[in-house]
Every structure is written in structure tokens, then in C-alpha cells.
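Rather than the whole complex, this shows some of its chains in their spots.
Order as written gives the chain letters A, B, C and D; numbering starts at 1 within each chain.
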Amino acid sequence: MNVNSSVSNSSVSIKDLSLNFGAVSVLKDLNLDINDGEFLVLLGSSGCGKSTLLNCIAGLLDASEGQIFIKGKNVTWEEPKDRGIGMVFQSYALYPQMTVEKNLSFGLRVAKVPQAEIDKRVARASEILQIQPLLKRKPAELSGGQRQRVAIGRALVRDVDVFLFDEPLSNLDAKLRSELRVEIKRLHQSLKNTMIYVTHDQIEALTLADRIAIMKSGIIQQLDDPTTIYNRPRNLFVAGFIGSPSMNFLRGELVKSGDGIAFSANGVIFSLAAYDANEVLQPGRKVVLGVRPEHIKVNENVGGEEHDATVDIEEPMGADNLLWLKHAGHTMSVRVNGARRFNVGAKVKLSFDMTVASVFDAESELRL
Amino acid sequence: MTGQAQAGRPIKLLRNLNAKIASIPMILTALVIFVGGTFWTVFYSFTNSKLLPRLSFVGIDQYERLWAAPRWVTAIENLALYGVLSLIFSLVIGFMLAALMDQKIRFENTFRTIFLYPFALSFIVTGLVWQWVLNPDFGIQSVVRSMGWTSFTFNPLYTPEIVIYGILIAALWQGTGLVMCLMLAGLRGIDEDIWKAARVDGIPMWKTYLFIVIPMMRPVFITTIVIIASGIVKVYDLVVAQTSGGPGISSEVPAKYVYDYMFQAQNLGQGFAASTMMLVTVAIIIVPWAYLEFGGGRKRG
Amino acid sequence: MADVGTLNTTVAGIDAVAPRLGEGPSGAKPRPALSSRNIMLYGTLTIAALYYLLPLYVMVVTSLKGMPEIRLGNIFSPPMEITFEPWVKAWAEACTGLNCDGLSRGFWNSVRITVPSVIISIAIASVNGYALANWRFKGSELFFSILIIGAFIPYQVMIYPIVIILREIGIYGTLTGLVIVHSIFGMPILTLLFRNYFVSLPEELFKAARVDGAGFWQIFLKIMLPMSLPIFVVAMILQVTGIWNDFLFGVVFTRPDTYPMTVQLNNIVNSVQGVKEYNVNMAATILTGLVPLIVYFVSGRLFVRGIAAGAVKG
Amino acid sequence: TDLEVTHWWTSGGESAAVAELAKAFDATGNHWVDGAIAGSGGTARPIMISRITGGDPMGATQFNHGRQAEELVQAGLMRDLTDVATAEHWKDIIRPASLLDSCTIDGKIYCAPVNIHSWQWLWLSNAAFKKAGVEVPKNWDEFVAAAPALEKAGIIPLAVGGQPWQATGAFDVLMVAVAGKDTFNKVFKDKDAEVAAGPEIAKVFKAADDARRMAKGSNVQDWNQATNLVITGKAGGQIMGDWAQGEFALAGQKAGTDYTCLPGLGVNEIISTGGDAFYFPLLKDEEKSKAQAVLAKTLLDPKTQVAFNLKKGSLPVRGDVDLAAANDCMKKGLDILAKGNVIQGTDQLLSADSQKQKEDLFSEFFANPSMTPEDAQKRFAKIIASAD
């Protein structure tokens, strides 16, 4: 056994992992340590390599370079079944010709686990997931949500250390998705396994994760807890990727203004007195100012100057109302309470909450 | 660290060993029969082997003789004519039948069975039946004559100029059913919405087929063409059963030339040279296709 | 339930505004059964069907006539006097050389050849297709490409080398040899079918089984096979008809006492005793084609489905 | 012991003849397993050869004696029959001697000839000529002259089947009749391309051109179907080997009254002495080897020879048998044979390869009226030039 002190306290540890499909390099020198019992979400847009990474961890794809440790053991060349992982797929991947019960027990039967033990584990898993009434049915006779539950059960019976989920909820409709999301969260709270969860839905990522790894083109952009990711995105990409609608970005430069520093774009000045890290800001620097839609107040001053804007589009979404405003030559989205309604073309005053804004270097795109 | 990993790295050849073992029959077939057999044949085409293969090289003599032989030239011409016509007609007829079948018709199963059943019959049977139907003394010609049109002449099998069409009729009868099936499967795979969009756009049915659906069915057409083409190159039984290459040499085909010279004329060298030429023809058509279709490797997640 | 209540109130609310149906067309557009479209459609189909049925009709009708009636001429006229003599003769009495037991002997030979050949060739090809779809290894695509190109190579090119190879292993002229030959030549197209089909199955299923710890054979037997009925039907139909109908291999790789039915058919048809006995020939022809025909009639529907699943991929 | 014998004798007369061989062989306590392959030699030979070369040989097999099995013998695949031949004095009884020569390679005998077939016959339907109102012709020229009358009566003057060897055979027959024995030998034995391109052969092509015109509308494939046209009076005549006689006999027709035969087309009474022979592949099984010897002996047994050849319509290979039962035509043949007016068959003179090329040429020539005799002759000369 290759027990290695640097990885022994993490459940899954990936060292310098690279993976190429022919000439295309999909994962690039990736490092990732996942703690025991942690719920880690891999978030990124389509094609960024999330599934590829997950498949590497599962042993379904061979790494081109690098190593993978699970529970301190080097499993880089182990068969999937010997890695102590269970996996749940987007399309459920239930064996269509087997009943739910057979689906759950297939892996155990293949591994020649004694029947009594199989029965026990199936019973336990189906109790946890409340699928006892479905045991005799075939997958075709189940609804999407039920299928996904069975798929989770299949990982559950294997009594593994690490659960891998590859977009398990993408095929479900919005309502079911939010229901199962809660169930998975509850499952994690009760099992306390390590879980690695791939998704491109940021709501899932934000709600489920202990930590989120945001990926782009095979590289992890930021690995942090959801709050940090949301409030202090490391770079422009993360800032734009997380949050719906996107953070508003304004390109401009830093200027001196009275006693402190301010941001100027298209001749409009925004005081940055309230910005949390304003000691690193130097005048003259080209920067991008990012403000989330919910941090812009309409006709309600939260400190700092007020800006004139016109309502361009209103999108009432029930609890919230989303406004698209024209302001000094760019469009801005602002989220207000669903009860507040505006007319298209109405003139309003905006106030920016700079305590929670972000300033990025225009060139390196890193947060300052 | 890296050292450790390398130590654990298993020998490449042994990974997925079962898959490799299971593929042995395929690998053997591919290498020994298809590659080995082909090379063997090409190799011996440069000898003057007669009844038995022997290693006495004569350069390209066999090829010179081959291309000087009127029968070979006729065979190639026939194959080209037959190939082009049967390709076109199979596709056109097969597609039209499929398009008709796709109109949510009643008795679809019955019609489909009728169009498909000839495919179950061998070329030998097909050849015999059509020889009989086209026989001038008993078949269509005599029937039409007996109905009063005494000067009616339809005797393709004994008329050198049109004998190849007689064979074509039989070949189409046998093969279009399968083409129809393939096309039907292709048509059913077309997104329902495309049809709706075309109807909303006010595009007439035939234009929708011609300008939208057919171009969309490219993969199906390719598969179909490959299947038809591989049959065309090999056409042999049908000709033997229907006309034996006659009258004269007017319905000879390359495969028959190969067989006749290899076995009847006991001139293996000549037969091998002829089959090598067939192979070259096939390769020119097929290799680019196979490369495009399978060489690049399909992308998968 | 709630529906009923809501239905009534909802409809009532709208009803108050709009009166019931206005003038003009309402409901489905009437489509007469004898529209010109239908006449064209069914007319064309029927004419095509006649073309396809004609030879079968001629075969059946001819096989039921006596020779004198055939000589009278019209091949299309129904038999004036039905006789089963030609059938009996074709099945049990027709001669080739000194053997006068008709097709009956060839029938059982064909069965003995077809059954193992079909089973073995499909078994090999399905495993090939599965390996190619799910367990690619270095070179697997190359072998596959060779195989596909091989589908185009005229059989004549390879007969001679195969004769030599079989002779060297010492199984020339045996049933084993013939089964191997059929497996070899069925391999390209069957492998293509199976590969395309297995590629079209969701790959995640395969991955799930691997995570579950199933190996190459377990995945194949327990997961893939049960899902592959349509493609197996297609393969079975293609092979049964292909092998049953085979003439060239049957004649080259067997000996007379194991000649398949097609060779016997050819012998009967070509063993002309004076005048050609067309009725016997036709009966023999139908008898020979009967097995594949029955297979088609019985499983034709599955065939089309399987073709859609395996052969035609987007 | 069971011995499988392959052959391509499947027509009515032929299979009756084979039955005689089988009967005689079975009488020796062995068993003849019949391996008939229908079609013609062209279909059957490849199968036989691939079985022999493939290591699954039969007990005995028919070939046309001559050059068809040459290489098999050279490859050591065939059994040496010299011991049987010596014991049975084949050298003395077989006549003409050229038959045994064709079986001899490097001084060893490898086959047992069973019959003599000659190609040089014109078979005429008396009924057809009667219907056309003309005399039954006495030679080729008269036949050509009678053609228009036949045609007018709706009768095809000359029946030629579609199989390529029929056209080739007819041409060879015309060559002997029109150009004579010497030219024939010069062309086929010496492979003299100059003669083949010369005026003598041009005459032959002229005759072939006539034959081609007269054969229009035959619309049959097999030789016996063509013969059947003559038998039924649908055709005036047919150039075909003496095996056609079997068909006439089977149809119950009598030479002289129902049909007429003209050896050498009534022009040059010369016959070729091709024929069939049995070859015996080398077998490992002792028992079978012995049975092979028995079969070889049986085949040349006088009684078998008579019975077989009467049914087959061919001439026996030994001169010492009594053929009282022979019919008119056969007797004519025997006479010619006795006179020594014989030539070797083209099967013996040319390799199968050259034969095939010839077949290709003449089947095309007969089917394609737009091919001029001159062009055909040029190609013919080329084939002869490269023949072996």
C-alpha cells in the first residue's frame, strides 16, 4: 500500500492529473484534495472536463499522467470495482431488464456476497431511499425521480467510501430536481460519506456543496466554500459564472476621488470607500467593477452616490422582480422584491452596495 | 511519488485482457484471411501459376493479357453499367417505396413483407425465376404475343445489347426491399419537427423530401450505398443462374471472369490478376470512405 | 377531484363571453377515402406489390401445373389441373446422377450446416461488436476497418488461400471447416451491425456495470445481451438466409454427401433430362427458399426495428 | 469398400450410362458412391480440383483425358496406375494408342480412359426437313443451302446452346471439315499462328459465319436442350459430339428414320478422339486404394465398356469388344476409327487456359452478329500464338 503522509487525511486526493484524448488535452495538471466526509461539487459549463475528471476518479478512464489516491491508497491503476466508489449517472443507467431489486443487488451478486448480506443491504438502502414498494418493478415502470433514487440506491448498497454523482438531476424537471436535491443533501447529512458531485447547475452547487470546484477547460479556477465563491470570486470567470442573472460588470479605471479611491467608467464615478480591500487599489489601474443584481438598490440609498437609470425590461418572477436597466451606456440587471413593479421606460435612481462588490484587474482578471 | 505510481502501472498489453482474447477471432480473420489472403493473391498474380500456385514470376504479363482480353473489358463495362444503374435505381425505388410507406398507410406490414420477401431468396433462386419469367418462349413475351400483339418483343436474356437490363430487373427485385427498409428506418429517424416546420413554411411535400429530408438522411444513404455497392462488386450467382454470362460474353462480370479463369481455365495467375484489379477498384472506392467513417474514431463521453 | 370543479367554472367563465361555435368549418377536415392522394398512394403501392409478387405467383402456379400445360404457354394462367406431382418429385425423386432422392437430403444437410454456422458466426460477431464498442484497445479500430473493407473483397479472391489454410489445419471438407468459412465471411457485416448497436446503447450503462464490478463477460452476458434482442433478430435473419442461400461455399467446401440444398437445387435444375421440367424446377426453387421465407414472414417486423436500431445510425 | 466417384454426367443418357459403371463396380463387392455435379465440366472441375488440392480427395473422378489433370499429377496428388495397367495389358488393348498417351506422364499411367468421344457430327432432324419440304442434306454445304427453306417453315436451321464450349466445339468441327486434318494439326498441335491467320482458316470463319446466322434464335442454354430442339423438329440440325446420340436414343428415336447423322459434317470423315477418363487421387486409406485398383480394372472390363458406351453413345476404348448392338451412327464412327482417320481432341492438344480463351472468343462470335469473321480470326490467331 502506498500510504503517503501528504494524502492520508484526505479521502480522495488527485495529484498532477492530466488526461488527453489523442491530441486534445482535457485535464491539465490537476490537483485536488477532498476531505473525508466532504461534499464537493465540480461545477463548470458543458465540455469543461467535469465528467472526464469523475470518470478518472472512478477508474473508467485511464489518466495520461498523475495519480489518484482514495483513502490514502494509490488507485491510479485499480479497476473501478476495487476503488471503493459508487457512481450515479445522469441517465440513471439502470439495467432495463432487471427489477429494481436485481438492479440494486447486481454488483453484490457479481462480487459473490452471501445472499443474506445482500438482502440486508438492499433492505437498508431501499428503506433509506423509500423505494421498498418499487423493488419488484422494472425501470421502465418508474418515474424519473424514482429511477434516480434507485440509481443512488445502487451506489448505496455497495457500502463505499466515496460517492460520485455525474449530473444526477439534469434529466428531471425543475420541481423534481429541487425535491431530489433536498433528498441528496439529507442523505449526505445522515451518511456522512465523501461525495463528489458534478453539475452545471449553480443552484445545485451552491445549495449542496461544502466546497465547490469551478472548472474551465480542464483547470480548476477556484476551490472554496459556496459563500466565498459567491461573495469573493477569485477571478472574472468565476464571478460571471456564478449567480443568475450574472454579476454586472463595468469596465473602467481607478481614480482618486477626494479622500479615497473611486471607480470611473464612461465618465461616471463610483466611490469605493466601502470596498473591503480598498487598500490594494491604486489609481490609474484599469479594472472591472462587478456588482451583483441584488446589491444594486432601486430608489433606496444604501450609501454612496445615486445614479440615474431607465427601466428597459421588467421580468417579474414571482418572489423577485428582475429589472434590466439602461445606465450610462450599459445594461444592468437589478433584482428587486417581487411585489415592486415598474413601468418600462420609468426613470429610477440606483445605489450600489460597494461593501459586497468585487473589483478585478482588467488584465489578469483576478480579484483585487 | 511518480516512481510509486509507475511501479503500480500494469503492463499495457494485459489491460482489458479479456477484450483482447475475445477479439482474437476477429483479429485472425482480419489479418490472416483478409490481409494475408489478399496479399497472397496479389503476390501470386505476378506469377504464371496454372492449376496450382507456383512461384515463377512473369512480371505484369498477366495484367497485360487481362486488359487485352475483350471479355474482361466487357465484364468491366458491364459492371460499371450494372453498378451505376442498380445503385441509382435501388436508391430511387427504395426511397420512393419507403416514402410511400411512411405516409401512415394501412396494411403497412403487408406491403413491407411483400417488398422485402425477395431478399430472403438467394440469387440462384432469383436468377432462375427471372430466367423463367423473361424466357421468350414461355414468359412475358409469349404471353403478350398470345394476347394478340404478335410483334411484341421483350427478350432481354437472349439479346446481347440489353441482357444486362434483364439482370438488373432481377437484381432490383431481390434487393430493393432491403433498401426500402433502410430508408424507412432513416425516415422514421427524422425529427418530427422538421416536417412541421416545412408545413408551416408552406413547402410542398415533394420539395420537403428533395431539399430537406434526403440531405438529412446522408448517413443512411451512405450505409445503404455501402451495402449495395459491396453486393454489386461481388455479383456472380445471379449472372450464373440467369444467363451464365451469355449470350456470348455480353453479360459477363468480373467476379465470373475471376472464377472461370481460376478454376475452369486453370490459370490461377490470370484469375489472381483479375481479382487484384477488382480489389484495386474496391479500394479506390472504399478506403476513403472507411477512413472517414471509422478511421477518425467516434467521439464518446 | 378538483378537475371537474375547475373545468366547469373555467369553461363557464369563458362561455359567458363567447357564444358557442360560430359558422364555418368545424372539427376535423373531411378526408374522403378516395381522394386523389390516396388513389395515387395505394395505386403505386399496389402496382409495386404486383411486381414483387409476380415471380412468386409464377413460381407457385408453374409448380402446380403438369408439363403439357406448361408447354401450352401462358405462365401467368392459373393451373387448369392442380398437380402436386412436381413437388413430390422435387422433394423426393429428382435425380442428380445416380442419386434420386430430390432435395430431401439437401434439406437436412442445410439444417446441419445452417444451425451451427448461424450460432457460431453470431456469437463471434456479437462479441466482436461489443469489444469494439465498449472495450477499445490499441488497433481495434484498425482491425475493424480491415474487416469492413474485407466485406467488399470478392469471395473468389480469398477462396484459394482459405482452401490452403483449411487444408493445412486439416479440416477441409468437414462441417467445421464450412462453419468457419461462414463465420469468416459473415463477420464484417455482422460485426458492423453489432458494433453500431452497442455504440447506440447508453454508455453509462456499461460504466455502471463496471463500477458494479462486472467484468468483460459478465457485462456482455448479463447487461448487453438481454438488451439486444432486435439486433440479434436482424443478425439471425441475415445469417439464416445468407447461409441457407449460400451456393459457392457449399459447393467448394463440402462433399456431395453433405451438399446443402442450394447445391442440390442447382444440380436438379441443371440436370436436364431431355426437356427442362420447369414445374419441378419451380417446386424445388420454392422448397429451397421456404426456410428463409418463413423466417422473414415470422420475424419481419423485428427485422425492420432492428435495422433501425443497428444498421442506420445518425 | 465405399468409393466416392465424382463426375458431371447428369443428363438423361449420361446418368443411364453411369448407372452401368456403378452396377459393374458394385458387383465386385464394393460400393459406388455417386458424386454427380451438375452443370458441365466447367462447373464440376473446379470443385473436383479444389477437393483434391484441399486434401479431401474423392475415390475417383472424371476428367477429360488430356491436359486437365496434368498439374495435379505433377504435384503428386494422383495415384500411379501403372501397376494395374501393366497387369491388365492396357497398352495392348486400348485403341487408339493416343488415348493412353494422354494418360501417361513421365512414363507412368495416371488415368483410365473409358470412352472415345468425337465431336465431328452433324445431327439432323428428318421431320424438320420434311416439314420445310427439302431433302435431308448430305453435307454441310447442302445444309447451309437448305437453311432459308427451314427458316421459312419457322424452323431454326442450326441449334446451338448458349454454353460457350458448344460454340467452340462447333468451330473446331467446322475446321476439320472445311480446312482438313493437316491444317487442324498445324493450328492446334503446332500452334502455328501464321496458319491460323491464313486463308484456310479464313474459310473456316466464313463457314462459322454461316453457322452463326443459321443459329439465330436458339434461345437455349444446355446442349441437350439444343438437341431436344432437333429431336422435336424445332431445329433442323445441331453440330454436337456423339454423346448427343444418347438423347436421341432416350427419346426413342431411330437413326436413319427419325434423324440423320453426318460424321465430319459429311465433308471430311475424320473424328477426334477425345473422351473421358477416370483419375484416382492418392489416398492414404489402404482399403480404398485397393478399391481404386478394382474400379480401374472394372472400367476397362469389356462388358462394362459395351454396356456403358451403348448408353452413353460413345465409342469403347478397346477394339476387341463386340458392338453388335450399336446403332447406325455408332457403327459409322467405328468404321472411321478403324480406318484410322482420327485426330486428337483439342482438350488433349490445348491447355485449359487456351481452351477457355477460345471459348470466350467463339461464344462472343456466335452471339454477336456485328463481330466480323476477319476480326474474329485475328483474335483467334493471337490466342494460338500464345497458346501452350
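What we mean here is this: a contact is a pair of C-beta atoms (placed from the backbone, for glycine too) under 8 Å apart; a residue touches a chain by one contact, two chains touch by 3 or more.
What you are looking at is a predicted structure, and each value in this text was computed from that prediction instead of being measured.
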Whole assembly, copy number of each distinct chain: A x2, B x1, C x1, D x1
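Simple rule for what comes next: only the chains that are shown with their structure count from here on.
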Neighbours of chain D that also touch chain B are C
Using C-alpha centres only, name the chain that sits farthest from chain D. A
Decide which interface, B-C or C-D, involves more C-beta pairs in contact, and give its chain pair. B-C
Whole-Å gap between the CA centroids of chain C and chain D: 43
Averaging only over C-alpha atoms, locate the centres of chain A and chain B and give their separation in whole Å. 54
Would you pick out the residues of chain D that each touch at least 2 other chains? 46, 50, 53
Looking at the complex, which residues from chain D come into contact with chain B? 42, 45-46, 49-50, 53, 68, 70-72, 75, 162-164, 219, 221, 351-353, 355-357, 360, 363-368, 379, 386
Parts of chain C lying in touch with chain B, wherever the complex brings them together: 41-42, 44-45, 48-49, 51-56, 58-59, 62, 70, 73-76, 124, 127-128, 130-132, 135, 137-138, 140-141, 143-158, 160-162, 165, 183-184, 187, 189, 191, 199, 203, 215-217, 241, 244-248, 262, 265-266, 269, 278, 281-282, 285, 288-289, 292-293, 295-297, 300-301, 303-304, 307-308, 311-314
Quick one: which bits of chain D touch chain C in the complex? Just the residue numbers, please. 4, 6-7, 9-12, 15, 18-19, 22, 32-39, 43, 46-47, 50-51, 53-56, 58, 222, 224-225, 228, 231, 247, 250-251
